[in-house]
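Everything below concerns the one structure shown next.
A single protein chain has been omitted from the complex, and every remaining protein chain is retained in its original position.
Letters A and B name the chains as they come in the text, with residue numbers starting at 1 for each one.
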Amino acid sequence: MSAAVHAAALPLSPRTRPAMQVSESSAFVEMTGVTKHYAGVTALDGVDFTVHPGEAICLAGENGSGKSTLIKILSGVEQASEGEIRIGGEVMTGLSPRDATAAGVLVIFQDFSLFPNLSVAENIAFANELTEGRMIFSRRHARAVARRVLDRIGVDIPLNARLEALPVAHKQLVAICRALACEARLIIMDEPTTALTGKEVAALLDIIRLLKEQGVAVIFVSHKLAEVLAVSERVVVLRNGKKVAEGDATEFDAASLTRHMTGRDVAEASPGAFAGSGETLLAVENLQKDGSFRDISFSMQTGEVLGITGLLGSGRTSLAKALFGLVTPESGRIVVDGAEVPLGDPIASAEARIGYVPEDRLTEGLFLTQSILRNVAVGRLAEHERNGFLHMRGLVDEASDWLKRLNVKTPAITAPVQSLSGGNQQRVALARWMSRAPRLLILNGPSVGVDVGSKADIHDIIRDLGHQGLGVIVISDDLPELLATCHRILVMKGGAITDEFAGGTITEDALSQKLAS
Amino acid sequence: MSGSGSRTEQSLTQAPEFRLAIIAVLVFALMAVMSPDRFLSGQNLTSMAFQFPEFAILALAMTITMTTGGIDLSVVGVANLSAVIAATILTSLVGPEAAGAAAFMWLAVALVASLAVGAAAGFFNGILVSRLGLPPILATLGSGLVFTGFAVAMTGGSAVMGFPDIVAVIGNATIWEIPVPLILFAILAIALHILLTRTGFGLRVTMYGANPLAALYAGIDIDRILLRVYVIAGMFSSVAGMVIMSRANSAKADYGSSYLLLAVLIAVLGGVNPYGGYGRVVGVVLAVLSMQFLSSGLNMLQVSNFARELIWGALLLLVMVINTTNWAGLSARPTSRPRPAEREDTT
Partner (left out) sequence: MTGRWKEVLTRNETLVALVILLFCIVASISDPNFFTVTTLSDLLRASIVLGILAIGCMLVLISGGIDVSFTAVAVSAMYMTTKLSLAVWPEMPWPLIFTLSIGFGALLGAINGVFIAIFGLPTLIVTLGTLSVFRGFLLTFVGSDRISALPPDMREFSRMMIARGTTEGGDFYALPWSLAALAIVILLTAFILHKTMLGRSIFALGGSLESARRLGIDVRRTQFFVYVYVGALAGLAGILHGSMGRMADPFSLVGLELSVIAAVVLGGARLIGGYGTITGTLLGVALIVLVQNSLIVIGIPSTWQSVTIGALILLGTGLPAYQAKRAAARAG
């Protein structure tokens, strides 16, 4: 072992070393028995993990599986409680973010961590100039560094442009270039495809291939990996802090990945096509917003669960927000129960008994520092108000009742909602809207960041909502989820609805092909 | 809902208000021990009750804006502008010799005018913050200058005086031995307490302060909430302006310039979170009491106004350090509020 390590410590010549032929001993990163405890919780439990130069690895796992902890340890943000980390053959003790960067391990966060107010050149060169320990900043040097890296991946972005003016895909490229400017030998990409359109994903994958040829290793961290599977050599799946599967990328497909991630074999059964209630609940006519979506028309009946899917950038989130008045379409009509709802007015939408549970619970959905009770009750203030004064007893009783009905597990409903697990948090958000007796409930990513058990429960709740005669729109890129809950699925691409399937008439693979095509 | 449920759940001793109550008692005891005959004299206690309502009312105005995560730096400007306008009515339309029913009526007119000025000024602030999206710090900094500027322009910078005697009632009279300013403060404090804890509006204010974006997504009319918050702050400020005017028996554009710091200090001392989402009137009242005991003690020690400014500033810093520092993990990153999400660009 130690001899092999010494060999690895020698400078590698990655360009001449094809990725598939690397032997075990030449690993760039070697983590053995890495364990991490947080205040009594074991986030990571004896995980072995290796990365070879020029290799792309999918690190898969649901939220809470330990994948972000692993990344944090590898990038020096957190320290492992036990285990050994070798980078380039060298044992790293007390790894700091700076050490990791110096060793060539760079993380591209989901939000890219760029500076909106600085130029492209500076964003790319900043980290490099910093690690070089420069005191003096030279615009010319920064531009040269940036130009060199951009050329290396064959991309042209105006160097003087302010970052905030760039589209998301370009921001991501800038983030990649910044890593490359620091002589990255391993780039860790957190949810890399989330914000990209299909075309942009393809362009990104081309660049990844190029980087691999140049000897740079890549780790994709994601809960949704079908898109990056094509360029990956290896897949590592974590669940509950343990490595549960590892193998050649060719051995996995979207379905088996999901199975490993969730630990469940059987997919939930589809509710089948909608029998029809004969009562039109929602009619959307020619809804249009420049740059987001166009010519959207569909209708749904009471009791129907409608899925809307599409890659990010397909306009699905904008459409969902537009239905609740958070985005103002330029033209079109939204009719609920025969009455037109004013566009771009969330208050009027709420009055029309439309509910919207946002995707990002932490920043959009919940009031984290406030009590669980308040988070539910805030939806029903108007109904419990007499001349402005709240009828406290009624409000508390009603909210507690909803929390009970949705099976929110908590020792005290007066505890801050941030003390709950992801699944319970989502139930609190649902309880708020359900207590308002909505006619139409729009759920954006209802099970994002929710543990496996709660996910099934939330799906039960969604199906049950349909049975109660509500209209439910589920916006998601989690295809098994859509198949398990929806009577009908609309596929969006480039801002338009391109396909429509009745429940039970399409398989997950077929649907994912429709999405990517 | 802390009004009904959380207090029973949360151990009383953990509440910041409990800590404050202890501080207030300690300061009171300290002063009483240091100078029992003077501090505990009825005269001293009464004079304290006359002194603190001016800035305490401003602190209430600060409290409600801070609960939304904002701040109102224009409170003193509003107070002085409304006082100047009321004073102008009382001097130019009435004059010092007025008495009886006529004087009372004119006083009422002046009070209404002053409240209207406060409401209008608050409405202006509210529009700047909610509709135009200005950061509250700069919006109220600028508007405060404008309000003060109007007061200067109206008076040429000099004091307006010569009121009917009845004006003194607001600041100097007592009802059943209780000073009128104290009564005014008590009414406003109780009203604000009820507003924040017992009304839908109050709960929405707190929720907005905790997470403005979630408030929008929960279907709360956030523009209207902000507008009302600043209008209330403006009207409270104008009441403070009336008390100041009555006690000084004049109105001037630059009265009470140290009150802005005091108002912020009291609100922060009272446990109001400057980032929004938490603020209790009980805490603010306890903070006011501690401050007044201390201030009164400093008076007896004949501490100068300048030294007092020094002490207030130091106290503000100390309280902030104690409130926000995680002493166990001082080496960890400072507790700063995350910026509003920077990744708003997902379609």
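Here is the rule we use: contacts are C-beta pairs under 8 Å (C-beta built on N, C-alpha and C of every residue); 3 or more make two chains touch, one makes a residue touch a chain.
Only a predicted model underlies this, so the values are computations on that prediction, with no experimental measurement involved.
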item: Among A:T35, A:S81 or A:T131, residue touching the chain not depicted; value: A:T131
item: Per the touch definition above, residue among B:A32, B:L145 or B:A248 touching the missing chain; value: B:L145
item: Listed residues A:T101, A:S314 or A:S435, member touching the removed chain; value: A:T101
item: In chain B, positions touching the absent partner; value: 71, 128, 132-135, 137-139, 141-150, 152-153, 156-157, 258, 260-261, 264-265, 268, 274-275, 304, 306-314, 316-317, 320-321, 324-325, 333-336, 338-339, 342, 344-345, 347
item: Hidden partner interface residues of chain A, rising order; value: 97-98, 101, 107, 109, 113-118, 122, 126-127, 129-131, 134-139, 289, 292, 318, 321-322, 326-328
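As a working rule, only the chains that are shown with their structure count from here on.
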item: Separation of mean Cα positions, chain B and chain A [Å, integer]; value: 44
item: Parts of chain A lying in touch with chain B, wherever the complex brings them together; value: 110-112, 116, 168, 171, 194-195, 292, 312-318, 326, 346-347, 349-350, 356, 358, 360, 363-371, 373-374, 377-379, 381-382, 384-385, 388-390, 392-393, 395-396, 399, 412-415, 432
item: Of all residues in chain B, those that touch chain A in their complex; value: 1-6, 9-10, 198-201, 203-204, 206-207, 210-211, 213-221, 277-278, 341-343, 345-347
